[in-house]
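Shown here: the complex without one of its protein chains, the others still in place.
== chain A ==
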Amino acid sequence: MKRYVYINDDELSPNLYCDNRISNRKYTLLNFLPKNLWEQFSRFMNQYFLLIACLQLWPLITPVNPASTWGPLILIFAVSATKEAWDDYNRYLSDKKANEKEVWVVKQGIKKPIQAQDTHVGNIIWLRENDEVPCDLVLIGTSDPQGLCYVETAALDGETDLKTRVIPSACMGIDFELLHKIKGVIECPNPDKDIRRFDANLRLFPPFIDNDVCPLTINNTILQSCYLRNTEWACGVAVYTGNETKMGMSRGIPEPKLTAMDAMIDKLTGAIFIFQIVVVVVLGIAGNVWKETEARKQWYVQYPNESPWYELLVIPLRFELLCSIMIPISIKVSLDLVKSLYAKFIDWDNEMIDLETGTPAHAANTAISEDLGQVEYILTDKTGTLTENRMIFKRCCISSIFYGNESGDALQDVELLNAIASGSPDIIRFLTVMAICNTVIPMRSKSGSISYKAQSQDEEALVRAAARLHMVFVNKNANTLEINFNGAIVQYDLLDILEFSSDRKRMSVVVKDCRSGKIFLLSKGADESILPCARVGQQTRSFTEAVEQYAQLGLRTLCLAWRELDEDEYRAWSSIFKEANSALVDREWRVAEVCQRLEHELEILGVVAIEDRLQDGVPETIESLRKAGINFWMLTGDKQTTAVQIALSCSFVSPEPKGQLLLINGKTEDEVCRSLERVLLTTRVTNSEPKDVAFVIDGWALEIALKHYKKAFVELAILSRTAICCRVTPSQKAQLVELLKSCDYRTLAIGDGGNDVRMIQQADIGVGISGREGLQAARAADYSIGKFRFLKRLILVHGRYSYNRTAFLSQYSFYKSLLICFIQIFFSFISGVSGTSLFNSVSLMAYNVFYTSIPVLVTSVLDKDLSEGTVLQHPQILFYCQAGRLLNPSTFAGWFGRSLFHAIVVFVITIHAYAYEKSEMEEMSMVALSGCIWLQAFVVAFETNSFTMLQHLAIWGNLVGFYIINWIVSALPSTGMYTIMFRLCRQPSYWTTMFLIVGAGMGPVLALKYFRYTYRSSKINILQQAERLGGPILSLGNIEPQPRSLENDVAPLSITQPKSRNPVYEPLLSDSPNATRRSFGSGTPFDFFQSQSRLSSSYSRNCKDN
């Protein structure tokens, strides 16, 4: 399917395509109510409450005033509807603002300002500097003579650096005035959401006729929501408008995530529902039996002898309504409320602010914070997540000579500087490739200094390093590159760019030396994509060794190469390249194929090594979280050696010979299968030993494993706590997340770049690092943090507290509802099983909404069972959350039993203390209610681990509030409760009853709690005790970091152990598990791990910063 856009033609393209009205709204004024209600009622809980509320409208069966259910129900619905409406209104406002923005559009040959929403496909739109682009445009002119313009795409993909966009060749050189009159047709695909592709063609009509169909790429477009920068003006043809823009198409409302605790609460709700049905059926039958046998004799009840057909149903339905309070109506609202506060606590946390950039942590998803405490697997990206993604050129190897090995910094290597000064041709070529084989844009500031804008950190590092080595990339003018080498200006014409893609893993440029007219191909790329293209006869062995050596140090390597091209060869190739570039179908693949034709017979110039430093505190964070029982998987697009090296240096694998790396590799199914089975066997064998086994797999093997040997791979995934997956694609990352999720593990994915977005969205919890690769990941994520080390605090402090508090809140909600419901059930046994409610409507409603909500809400916001410091020192305590020890059917049974016990206490004491002449209905119901309130205040106080003033205020203030509310109600003559509360408060027997209820209700609870606390104490209790008594806890702090810098340690390492390169993998990759263990047992110095242990200690240095 294609779309034909006729440029600037008001007649030919009538409203074939939608106008530029943007709409992000979910609702309209008319459909808001039905749509919103429909959405709310698609939840089971809401359906249930609606059913109950409707049943209550039948006066024959309702035990209480229908308002007692309708009130809270309407309130709850109103709250969520208002929230939705408010969000939607804000969306509407921002849409409106965007839609009514003034845009200059050419109409009938004249530039006119119109509203953005009135622009149509085919219109020519003029933009000035710093304008926001109103829709997707194909550029046709800019103020720059070369037809360049710069755009900031941060809103689109989160990348903050400027991107160059260029007008199509066909429009080159058209006069500024003539642009108004330009006519033509753009043939482009139907709207899609791929912001990296635009495969279209442009043909201009006379008088701008051009022989060729001019190919268009994404580089010829500027997309909606980008900003025009550093360019005086630009104009373009609207091709996609309104919600059909690439931005509009990629919008979507992400699926709401359900936490493990939500699922558990749903399950428990279901169980309670079944219990309720059982109660209703039993009581219904009992009620009907009693009615037939007893009630007919009670003449004063006047049961008729004949009854309508539904009579049998009346009593069960009454009990259904009476028991409907078993499922607390307020639980959802309370949970939402406290969870949004937990999210705020994350936003507010001063200790999670990245001081370098001032970025605070942010919780975009407010509903899943308790899931953080239940994480079992963390899948992490490497670059930018574990590392800083601040590339620094460290070493290089040019023509078999290693530079920078002694000092650890090639830029200060005297040998290299001397070589440059002497003008060795190899080195000059090497530096030239470093300086210009890229897409970097030099920007000269007013003061004369040059800054570089680059899309890739690697390229920026290379250009900077080249500049330090006297090869300064000075200027880029359209197709002319200017370098200043030792003061001499050299110019190159940039002929073609063979772009980088993750499949090709290399990029090249074709340049023409302006002086000599010679054409060169300059390439750089990963070793395995460059070295095979080497010129026949060139020895690449030294480069392979260099790559290996650098990779062992955890450095990223790039190979640089070049080749001189014949004029003819280039010409021939160039035309094919152009053709491939204008292909509408499979363009990417065809371009890649054409590029391949040029990139061969390369002369390898050398290898550069770029350091990507580990972020502060990464090893400690990983160590703590591993102690907390969280398994780590590293998913990276980087190469195996680098990945393994980084994994070792950041405590992915245990340092001592406890750790073992198993490699799964192979190019064919058979090989992968064999290697997978071998690894699986080893893992099974070693699983019983206290040994850390990690497997390493690369993308290719992973694909085969996932396709053909999924079962074995799943088993391996379950068995091994650590995995390193290298060279994986974004979709494979997402697949792995999916795999772990399907095994019922809670997964957390953390990443920083666009390639992690899918994995982040797929995982139960997505964490984005608002890093240097832009904000894309942070936007897609549920939580965004500034640095990897904040993950520890996010999980151990915020996640754990949220889990504990939510567990308490949800179980308590059921406890209080069951308590009052059990009393109603007991009362029905002494009221002729007729379904009389002991409590009046007002009390029932207020019980849930006022009396019992505030103390528990405050407590579940403020309670801390252990101090943050203790938790961070003993991350193992997270196990309680992970295993769901605080909310599961057995803890719930405890609460269930407690509510049953308390209901018995309240009921028995009330009916006996208020027997005979005192058994007045209103008084008795008030006594029972106050009993419940007293008990619940004490229960909250008992379950609170840390009392702040606010909690005391809430718990005891609430108790006082209960009396005040009831005194007020008792002062109104129109209510049924008139004078009751005053009457009760004057009776000594009332107060003695209350104390008795509290004493009898709480005594056993206290005794049991004390017994378990002291004699069956959980780890949490022990830590609480230790914390309070201030005993040995502080001495337990086992992480006493000694600040040391990485570079100092690494440098001697690489020199003293150059021969450790070869043996490194051999013990790891040996065929049988026995062999592996033999190599451990034989006491062979295991350099790999030794170096690791030194590294890991050297990495721990962030504690000082804390």
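Keep this in mind: a residue touches a chain if its C-beta (ideal position, glycine included) is under 8 Å from a C-beta of that chain, and two chains touch if they have at least 3 such contacts; residues count from 1.
In the analysis below, contacts and distances are computed from a predicted model.
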item	value
"Nicastrin", "ALA-interacting subunit", "Calcineurin B homologous protein 2" or "Serine/threonine-protein phosphatase 2A 55 kDa regulatory subunit B" - which is the UniProt name of the missing chain	"ALA-interacting subunit"
Contacting the left-out chain in the complete assembly, out of A:45, A:76 or A:295	A:295
Contact with the hidden chain (one of A:194, A:351, A:503 or A:579)	A:351
Residue of A:286, A:364, A:985 or A:1026 touching the missing chain in the full complex	A:1026
Contact partner of the left-out chain, one of A:909, A:969 or A:984	A:909
Contact footprint on chain A, counting only the chain that is left out	63, 294-295, 297-304, 318, 344-345, 347-351, 353, 355, 357-360, 362, 627, 629, 690, 801, 827, 830-832, 834-836, 838, 862, 864, 867-869, 874, 876, 879, 909, 911-922, 924-925, 945-950, 973, 976, 978-979, 987-989, 992-993, 995-996, 999-1000, 1003, 1006-1007, 1009-1010, 1013-1015, 1017, 1019, 1022-1029, 1031-1033, 1036
